[in-house]
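Read the structure below first, then the notes.
In this view, the complex is presented without one of its protein chains, the others remaining in place.
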Amino acid sequence: MTTTAHSEDPTAHTARTGVWFVGARGSVATTAVAGCAALAAGLHAPDGMVTETQPFAGSGLAPLSSLVFGGHDTVSCPLPKRAEELETGGVLPHGLSSAVRSELAAAEREIRTGGPLPGDTRGDEELIGAFAADLLDFARRQRLDRVVVVNVASTEPAPADPEVLPPSSLYAAAALRAGCPYVNFTPSTGLRAPALQDAVAASGLPHAGRDGKTGQTLLRSVLAPMFVQRALPVRAWSGTNLLGGGDGAALADPAAAAAKNAGKNRVLADTLGALPQGDVHIDDVPALGDWKTAWDHIAFAGFLGSRMTLQTTWQGCDSALAAPLVLDLARLLARAHEVGVSGPLPELGFYFKDPDGGGPAALGEQYEALLAFAGRLREAR
Amino acid sequence: MTTTAHSEDPTAHTARTGVWFVGARGSVATTAVAGCAALAAGLHAPDGMVTETQPFAGSGLAPLSSLVFGGHDTVSCPLPKRAEELETGGVLPHGLSSAVRSELAAAEREIRTGGPLPGDTRGDEELIGAFAADLLDFARRQRLDRVVVVNVASTEPAPADPEVLPPSSLYAAAALRAGCPYVNFTPSTGLRAPALQDAVAASGLPHAGRDGKTGQTLLRSVLAPMFVQRALPVRAWSGTNLLGGGDGAALADPAAAAAKNAGKNRVLADTLGALPQGDVHIDDVPALGDWKTAWDHIAFAGFLGSRMTLQTTWQGCDSALAAPLVLDLARLLARAHEVGVSGPLPELGFYFKDPDGGGPAALGEQYEALLAFAGRLREAR
Amino acid sequence: MTTTAHSEDPTAHTARTGVWFVGARGSVATTAVAGCAALAAGLHAPDGMVTETQPFAGSGLAPLSSLVFGGHDTVSCPLPKRAEELETGGVLPHGLSSAVRSELAAAEREIRTGGPLPGDTRGDEELIGAFAADLLDFARRQRLDRVVVVNVASTEPAPADPEVLPPSSLYAAAALRAGCPYVNFTPSTGLRAPALQDAVAASGLPHAGRDGKTGQTLLRSVLAPMFVQRALPVRAWSGTNLLGGGDGAALADPAAAAAKNAGKNRVLADTLGALPQGDVHIDDVPALGDWKTAWDHIAFAGFLGSRMTLQTTWQGCDSALAAPLVLDLARLLARAHEVGVSGPLPELGFYFKDPDGGGPAALGEQYEALLAFAGRLREAR
Partner (left out) sequence: MTTTAHSEDPTAHTARTGVWFVGARGSVATTAVAGCAALAAGLHAPDGMVTETQPFAGSGLAPLSSLVFGGHDTVSCPLPKRAEELETGGVLPHGLSSAVRSELAAAEREIRTGGPLPGDTRGDEELIGAFAADLLDFARRQRLDRVVVVNVASTEPAPADPEVLPPSSLYAAAALRAGCPYVNFTPSTGLRAPALQDAVAASGLPHAGRDGKTGQTLLRSVLAPMFVQRALPVRAWSGTNLLGGGDGAALADPAAAAAKNAGKNRVLADTLGALPQGDVHIDDVPALGDWKTAWDHIAFAGFLGSRMTLQTTWQGCDSALAAPLVLDLARLLARAHEVGVSGPLPELGFYFKDPDGGGPAALGEQYEALLAFAGRLREAR
């Protein structure tokens, strides 16, 4: 057994941990697989990975080199090729896709066709069964101690009929059936479907979600508390997001955007006490590729009602923002499962717009809860 | 007897509290006097006043209606006229200067000539004695329980010779001599002069400072922790401030700007562990009057070293940002004095770039410390 | 007869010129009436009035002091009160509404009720007849040489049925019937209704429109040519407008916004050769009042396809941007009528997003055409 210099704890048990991506050939999953390999090989510093910082030392998290990747997807472009595309688009650094080609190929071999596919005649039960079988097969062949299922697929439209299970919930049900901890990094329904609540409760599995907080909402979760603490009433908070890539196209669907915006608004409403004036737009701008620009305009009142404003412009690569958090979450959920933590993990609200289990909306408080959770994992050893 | 922090409580004990401004005819002091009168009369909501929020109820703070204002200045334009100018410049709301004319005139009657004036032949001891006599005379004639001295004068150049007391330190020494709690809302030296340290320690007076955190640095104190918590290394943090008014002119002096920037940099260096690349500029742009625009550009590294940026543009009125905090501080220092708290108050780091007594640099932690202090004041009753 | 110092030509014939606003109690009309009086009285410099610059000297334009205002509106708040509201909102300078109260009252006496009102049973013909009678009555009583009708009413929804005359077209038809030159400063239909084309052609009246170019589109009309001239392909041009006031509410209606955006897009499509990727949003943010913020994000390709961006943030008061242009147009149309110019005036494309008569889309070329038109007016004397 070998651990890398980046994984902080040389005494860590070398449990083999599986990470199963729903949306395994998407930008986030590809970046996570390639990046994990690059960090394990010491090619890059672990920028953006919270679990590689000092407070997580000794928490028993799986070394990055021990993670084994697989997943479901409905598209067929293989991972090594996706990585080349991301390198050309500036998401992955120059030369990385060839440097970690073998790790990408290994993950590619563990990708199975998801569903439902166009014209698919299988019913929900059949699909759930097939997905669960894929998970169990992955764990068995790779001799994994556990597999964390992580949803990083494109955002689904908000479901019109809560009785019908959307695809994200079929995969989530399969995770339950296969006994896998589950993370929903998207605004899609996943485990939140009413029809799954009994199974969730009965499973005793840890789970976390929903909708990763990577950019505009991350900013909002530190700025909104500032206005409250300084007693500066926010009159209006408006935002525009420009993004291309798959996410831009998916969110150009108003129903998908509605799912996303619900999470964004939650942070403001929870922190400010009420949702202020202002809209949020998500525009599909293919020319921007995976690079996102988010502009926020906040109108607030100062002393004696004076009108003041703050504007923010955030320019980042969504996949590069999401991938390290996804790796963090996979490690945290695996360790939680190992030590017997079950149910929703509001302690991971730091990562989400709309946390399973609720909790505070201010990032600072969420960070304190996360550190306390790291301590709990450490003591559980 | 119980009072609430909310100043309209008719049963409040009417301890009369003096607030003595060094720089009493400047924009901040004028806005504070006019605004306090407006709030006491119920003309405006207490936007921007932290001590008027719920957590401060019952902390025994002086009602706004009980504050009595006076001060030193070396310019002669009377307060009611200054208020009219500020109203024309959009700092004070339409009609306010006439609505509170009698309160402005009352404060104007309590303003004394400061110093040293051009050609002044008085030595330090003589000046300190004269200023202290003004303070004692104010307290006696107005039958005040105590007087808090608050420095809101234009920023001094950073002193070339630490042995020579700059004007801000002469006023601070006078506060010590007259037994007054002291607040330094500016980057000037004030009580920090080496020659005053023995007197500060011997005085047993509470004091707080230095350099109010009203805009760009306020933002930095919530954004910098976000980057740290998310493990996103900040590569460069650059900033430009455009402002007119007296502050713009004062800070166009490189030595004064240096004093100011030291405080701004402290927040970044303390939070990020080291000062990142990037400069801070303070430009005098008279056309902007009291309205300030601060632009920050933050270059940070994401996963695998990807280059990302955040830009912020803050547009506010400096006097309107400072005035409510100045009133907060006067009330908090008066109450601290009343209940016997002495020495530097790092619990008020929430208000300052470079807090007396040090403490955490992240706004969230500073806010918690402030709330704990409010609790301490409440229990001291 | 007296001319003011601001009107450049002491020998100008003192024709009395009427300016009839459709939407006479709106922000733009109120600002124009108050501002015209302020300039005529020498209270302010003519900032923003192009016809008060040197190239227009000697073009025979009516002195500002000779303009007589009236108009139609369906709301009842009198002009002096509207002016006070605009002063409180920071649109008009401190003290102006009282300084020009008599001129506001005079204009108020010449405002007639427009239509159709809710529940109005009058047919188109009856309404047009009533409006034309109001115009003729105004001209007769005030002994005016001519009356220019200027539409500054709230934007109508884009008409669903081109055969039905929307209100803006009823007023435009009344202008034709009363022999009045016509300006449409809004995106509404006005004279463009198919049913009016014969009457427009037969009238021999000069007319100009459509949709004043005051902010975001003004910027676009200088930036888009820059990209073309420098051979920098624009990949995407996205924009968000935040505004409150009546315009914000009117444009929150998607049909009205569509009318507005058609003009905005025209500038880009005409200049760039094709409409690039990117959306335009118009958000109603009541907290901003009459102050508008427009953010544009332009993604363009540099050498070897490198990805570059330009962002612009425009913060202005829509009424204050529109009012001087409206006065310019009234004067230019009156003079055109005086010297016998008829039909659409593409030479005034400088003022519009979607000029009557077409013409170049680049501001620089439009300005040259405007100066040539000024020369033509001068020579016509």
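Points worth noting:
Here the chain labels run A, B and C in written order, and each chain numbers its own residues starting at 1.
The criterion applied here is as follows: contacts are C-beta pairs under 8 Å (C-beta built on N, C-alpha and C of every residue); 3 or more make two chains touch, one makes a residue touch a chain.
Note that the structure is predicted; figures quoted are calculated from it, not measured.
Taking the complete complex into account, C:Gly316 is the one of C:Pro78, C:Pro157, C:Gly179 or C:Gly316 that touches the chain left out. Across C:Gly123, C:Gly204, C:Pro254 or C:Gly302, the residue that sits in touch with the chain not pictured is C:Gly302. Here one chain is not drawn; of C:Gly115, C:Pro157 or C:Pro233, the residue touching it is C:Pro233. Residue-level contact of chain A with the missing chain is found at 87-88, 90, 94, 313. As for the chain not pictured, it touches chain B at residues 235-236, 238, 240, 242, 276-279, 281, 283, 285-288, 291, 293, 295, 297, 299, 307, 309, 311, 313. Counting over the whole complex, chain C has residues 31, 35, 38, 44-50, 52-53, 90-93, 96, 218-219, 222-223, 225-226, 229-233, 301-306, 308-317, 320-321, 323-324, 350, 362-365, 367 touching the chain that is not drawn.
Heads up, the rule we're going with is that only the chains that are shown with their structure count from here on.
Taking each chain's centre as the mean of its C-alpha atoms, chain A lies 43 Å from chain B. Annotation for chain A: residues 90, 309, 311, 313 touch two or more other chains.
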